[in-house]
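My questions will all concern the structure given below.
Note that this complex is displayed minus one protein chain, with the remaining chains in position.
A and B are the chain letters, set down in written order, and residue numbers restart from 1 in every chain.
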Amino acid sequence: MNMLSLQHFPIYSIMVLFLGAFLIVVFGRSKVVRHSVALLATCASMLFMMGLIKPVMLGGEIISYWMGARVPAGGYAIGIALEVDALSLFFGLLVSTVVFVACIYSIQYMSHDDNVPQYYTLFLMLAGGVMGMVLTGDLFNMFIMVEILTFAAVALTAFRNTVTGALEAAFKYLVVGSIGSTCILAGTIVLYAQMHTLNLGQLAALIPGNLTTSTKLAFALLFIGFCTKAFLVPFHPLAADAHGAAPASISVLISGVLTKSGIYGIIRLTYFLFQSMGLGTMQFWLVFLGSVSMFVCVTMALAQHDFKRLLAFHSISQIGYVLAAVGLSTALGISAGVYHAMNHTIFKGLLFLAAGAVLHETGTTDLGKLGGLSKKMPVTTVMFLVGAAAISGIPPFNGFASKWMIYQASYQKAVESNNIGFLAVTICALVTSTLTLASFVKVTQSVFFGQLPKEYENVKEVPFGMRLAMGILAALCIVTGLVPNYVTRFLTEPAAKAVYHVGAYINSAMGAGYAESVMQTVPVAAEPSFVQHGVWSPVSWLCLLMIALLALTVVATSAKYDKVSLGEATDTKYQLFYGGEKNFYSQVGSDDLFWGFKHNWRHYFSFMHELHSGVVNDYALWAVVALALATLYALVVL
Amino acid sequence: MFKNLIKESTGKSPWLFHINAGSCNGCDIELVSVLTPRYDAERLGFKLTGSPRHADIVVVTGPVTAQSLDRVLRTISQVPEPRCIVTMGSCPQSGNVFRGSYAIAGPLSKYVHVDVDVAGCTPKPEAVIDGLALATKILAEKRGQME
Partner (left out) sequence: MALILQALRYLVYVLVFPGFLFCFMTGLLLCGIDRKLVARMQKRVGPPILQPFYDFFKLCGKETIVPAAANRTVFLLAPLVGLAALVVIQLFIPVFRFSAFNSIADVIVILYLLLIPALSVIMGGAASGSPYAGVGLSREMVTILSCELPLLLVLLAIGKVVGTALGTGICFSLSKIVDYQMAHGSLLGKLSMIPAAVAFLLVIPGETGNHPFDAAEAETEICEGPLAEYSGAPLGVYKLSHAVKMLTMTSLFVALFLGGIGTGIENLMFQLGLSGGAAGAVAFLLEILVLFLLCAVLTFLTISVVHAVTARLRIEQLFKYYWTVVAGLALISLVLAWYGL
């Protein structure tokens, strides 16, 4: 077999990352070596993934790779497999791209830290774990990879262990993360005991015909396990702590990549293994969880006064969007969901990098202490504004493109199924989007605008490498927002179609004809419809806006709009108006900015405040309760 | 054409900013009465603004106490050109009954160029409107000189 055939690309893209981690342990003393190894490994991983776009995304192929060429024999898959269909590849592409960008950013961001070789080792382990998790075709392998990524993430959370709360955050993450991993292991065991196989394709073929109480229990266990990885409600407090303490480049991975692995797991579990596409109770379960996550976390974010914690809560809120959209079980919904997953990775990555830039220069992320940085860090400000506009769903950035599809998908679902419940999702999504905007207005005002505190007068713009990383993500934000048609056609629709082609996935793993021989009814791969009722063409809108702005600028310059009077702060004329008083430092910002809103919701907010005690025992208890509820739901209702 | 429009309009839309420099509140009340239905200065385009940056005409009432002097001057400097300064009542012109007090830094004309003085304690609303109309004319002239 040719070593460079496409067949090998998936394993290469995982292997280079782990190999890089190993090499850095051995030779990582030298700065040049560790940087070049990390960059090369992540870049190679990304290129291998990109090489697969043509056959998998456009050609609709499913690439199966058997370690040691141990292909299934006698109807049992004993070997370890990698199965790359469009869904896996979609997430693989996301992961490898963001890992590469985070790696570029790390080089200058981590330059002042100790133990940098260990950082890169763990970084690559985390990346490799997620890549393995999304590309594998084997349930037990999935568990292994989840373990690797969880422990790498825990270690990285505590990496800056001199920061207050880093160890505490890592400990919380360790406890609840372990509960999640245990759930996945237990679920895997239950399924293996039932089906005598661990291959995802074979499980998908066997489970629908043998839905017993124990498979349902396995479903609940696996589902809760993946929920902890995606930090969905009620696991959201962990994410806030972890993001607050971890270096920004790691926050990018935790929010952009690790949560996606959870979402990927949930999609595989519900739509492949249990094939519950048309099941109303399952739709309710997913959509309800998604909507609750999106609303609860956005309100939690409004109450935060730390830049990174705020972003952390938003990250779960956006994951809620993804889950709610995917849970609609329509082709448009799944397409919209994975589109939003992609966009979330991009814009949240950008926002975390901007937060990291602020932390790097000022040493704090406390919204109450910052202010007026836009004059000192103009590039970071612009990048942040792009990210903030994208996450708040301001046209024409990418967040709007995908949220727009989610609104339509949920509303269409409501109308088609004549179920007013799905309407609540649309309304919830629209309101959440506005609340997101509110909380980013707060960050903009508190960090980048307003007045500059005295101690930050010597702050400089971040170095080139960090600006480059932010620039790449900002450009992606704009591009994917401007051409939603191309993104859906080449990336998200193939991924959504893959969810419908379960039969093809099974046959690709187990050999042609296997699905038909085992299952009574092979899920028919009907051509899913992606019709959208809405009208939105961002490029034309942007052209019109540009023409309008150009016309305005011409008029404005002819009216001497640009001839403004500028002066120094020593001249009273150019000082701010304080009702006649002398200027003093007065920054309006931080967590109480939207008093008018929060006053009306004060009972809700004080309830939430009481609830989030910050004690790990409570959070572990929540995990157990969630597991119990999921089990109950799975056994009684599903 | 644009220049002509600006020139035409400058005299038709004077916005007021009111500074109380230690006034007894008599003039302040009277200034507000100018905008009430009976006298309705808005028919001439007058409008009270909340920020000196928006204003064309600054109306100063009160004898300019030592405490307020610094604030008055700072606020006046923050009004964009062209601007007019109108003193209302006798206090900012002469100090009125407070003249000679250790607490008074006035009259205002010692510190800035005052365009119109409206005398009286308090001036009648008709007098105030007359003074403001005069100030508006001066404003249009100043705008013409800016070119």
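The rule is short, and it goes like this: a contact is a pair of C-beta atoms (placed from the backbone, for glycine too) under 8 Å apart; a residue touches a chain by one contact, two chains touch by 3 or more.
What you see is a predicted model, and the numbers here were worked out from it, not measured in a lab.
Novice: For the chain that does not appear here, which of the shown chains does it touch in the whole complex?
Specialist: A, B
Novice: Can you work out which residue in A:27, A:490, A:541 or A:604 touches the chain that's missing from view?
Specialist: Hidden-chain contact among the options goes to A:541.
Novice: Can you work out which residue in A:5, A:164, A:213 or A:565 touches the chain that's missing from view?
Specialist: A:565
Novice: Check each of A:352, A:411 or A:619 against the chain that is not shown and name the one that touches it.
Specialist: Of all options in A:352, A:411 or A:619, contact with the hidden chain holds for A:411.
Novice: Extract the touching residues of chain B with respect to the undisplayed chain.
Specialist: Listed in rising order, the touching residues are 2, 5-10, 12-13, 15, 37, 40, 42-45, 48-51, 53-54, 56, 78, 80-82, 143, 146.
Novice: Which residues does chain A use to touch the chain missing from this display?
Specialist: The missing chain touches chain A at positions 372, 374-375, 393-395, 400, 404, 407-408, 411-412, 415-416, 420, 423, 426-427, 430-431, 434-435, 437-438, 441-442, 444-445, 448-452, 533-537, 540-541, 544-545, 547-549, 551-553, 556, 559-569, 571, 573-579, 586-589, 593-597, 599-600.
Criterion: only the chains that are shown with their structure count from here on.
Novice: Where the CA atoms of chain A average out and where those of chain B average out, how many Å apart are those spots?
Specialist: 59
Novice: Taking the complex as given, what residues does chain A use to touch chain B?
Specialist: 558-559, 565, 571-573, 575, 577, 579-582
Novice: Using the touch rule from the top, collect the residues of chain B that touch chain A in their complex.
Specialist: 2, 19, 51-53, 68, 70-75, 77-78, 80
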